[in-house]
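Partial complex: the chains shown occupy the same locations as in the complete assembly.
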Amino acid sequence: MTPSAIRLLISCPDQRGIVAAVAGFIHDHGGNILDADQHTDPAQGQFFMRVLVDPEGFDLDAESFAPAWSPLARESSLRWMAHWPTRRRRMAIFVSRESHCLRDLLWRWEAGELDAEIPIVISNHGDLRRVIETRGLQFEHLPVTADSKLEQEARVLELLAEADVDLVVLARYMQILSPGFIEQYANAIINIHHSFLPAFAGARPYHQAFERGVKLIGATSHYVTSELDAGPIIAQQTTHVGHRDSIEDLKRKGRDLERVVLAEAVRHHLEDRIIVTANRTVVFD
Amino acid sequence: MTPSAIRLLISCPDQRGIVAAVAGFIHDHGGNILDADQHTDPAQGQFFMRVLVDPEGFDLDAESFAPAWSPLARESSLRWMAHWPTRRRRMAIFVSRESHCLRDLLWRWEAGELDAEIPIVISNHGDLRRVIETRGLQFEHLPVTADSKLEQEARVLELLAEADVDLVVLARYMQILSPGFIEQYANAIINIHHSFLPAFAGARPYHQAFERGVKLIGATSHYVTSELDAGPIIAQQTTHVGHRDSIEDLKRKGRDLERVVLAEAVRHHLEDRIIVTANRTVVFD
């Protein structure tokens, strides 16, 4: 859409004049607001804002922005993030054996839907090596056993650091990450769970759904926290099922949901549309 | 659609030749099959069938059917139900204070969508008396307290018996029925729960949904069993919500779901489209 815009994400306690202050700051520095969206949560007393600024004419750059902005940020108790279009996000993908989410992400990436680098794909199985390497991407096979788990996680963290990764996407990665790992990438690990959370958390959600006899199945993308399947939800969708649908049918229908819901979450993250607050998300879409 | 058809619902262990046997029986008695739908559940090894028979030419009636049919039924271990169009179902509606589901049912009933009599409407509050009585329907106000609950349920059972009721619809009725009550109307009490079950069972589901930060809310109609919100699901729908939606917005959006999902379940029940099996439903729609 506007890939060349500077993106500013802000959250702060709600206060009079905050929109005018932000708009004024940008204007005073020769900037033009290309798009802005905001939200006030009256229950929390919190204010959230996403602003796109045209770099043309704006007299601040990635280095000079913070010093100029910090007096306003301090005064208004802002949490904020500024993303300059010159820096492309770097996304790692973790996968196990099921390939549909991985393939879908690759394909959207090739079609230009996802604005990121993919410096590395990591798997606890070797099956998908060819899918990755034929695209000229780096594939790392790191098998995980109960015993080797923490050791392997340490190795994965090294690889991510080397690759300068800032987003990890779990594209049906069937390992539970340790709290220590998750801490390193707070609100930067996106998972796809194949149910409409909070229903059917944990293992084998389609089997659980089948047993319960629900008439809809769902998929949920969320940030990973140390509590399993309980992190902030980014996107969800459902589709109808009926008595004719076997567990295999649920899986088939579910794959279509999973692909779309994961891709939506990743795209929104890469476009800086998401703010996490109180284990929920504000998604400026 | 075909209100004048005889409806036959069958379930039995799956077996060779069952369709031919049923079709043959009907044909041998001069009957014509207007519509038929069937389903085999391979995991359970069960067979389910719904057949509509044209009464014209059929040489059996409501009385003579059972004796003629029972040899086949015994031989094939059928559970079955036959509904003759000369008998209209009798539906009681239970309601508390929120009127949207009640009003919606009444209106669909007046529009001819629901083929039933409504001999009685029962409430633990008096607020909706006028809505009912202006339509010439019977309204009974039976307040419930913790102490009076079982006594009142006994009174309600009497009223239902007097009114010859065969379906009870809980149109946002905010009382939990006792197991003894539920037993009397097995698979004949339909509830609407304002969440996508099994998520957010119990009290205040919209508050629960808001707290969890889901991106979809739902509604579920189900048969009532002695385990709260855990009975066989008949219909479900969801709709999108986002960070701008307050709890009041969830309620507003939810009301539209509840109306449609409850009405669908009631209509399917009245048209003999539902077979309960293993706490799930086969819905021939």
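As written, the chain order gives the labels A and B, with residue 1 at the start of each chain.
Everything below uses one rule, namely that a residue touches a chain if its C-beta (ideal position, glycine included) is under 8 Å from a C-beta of that chain, and two chains touch if they have at least 3 such contacts.
Note that the coordinates shown come from a computational prediction; the quantities given were computed from them, not determined experimentally.
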Total copy count of the complex, if 2 are in place? 4
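Just so we're on the same page, only the chains that are shown with their structure count from here on.
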Working from the CA atoms, figure out how many degrees chain A turns to land on chain B, in steps of 5. 180
Between chain B and chain A, distance of the C-alpha-averaged centres to the nearest whole Å: 42
Report the residues of chain B in contact with chain A in the complex, numbered from low to high. 39, 41-43, 48, 196-200, 212-216, 218, 232-238, 242-244, 246, 278-283, 285
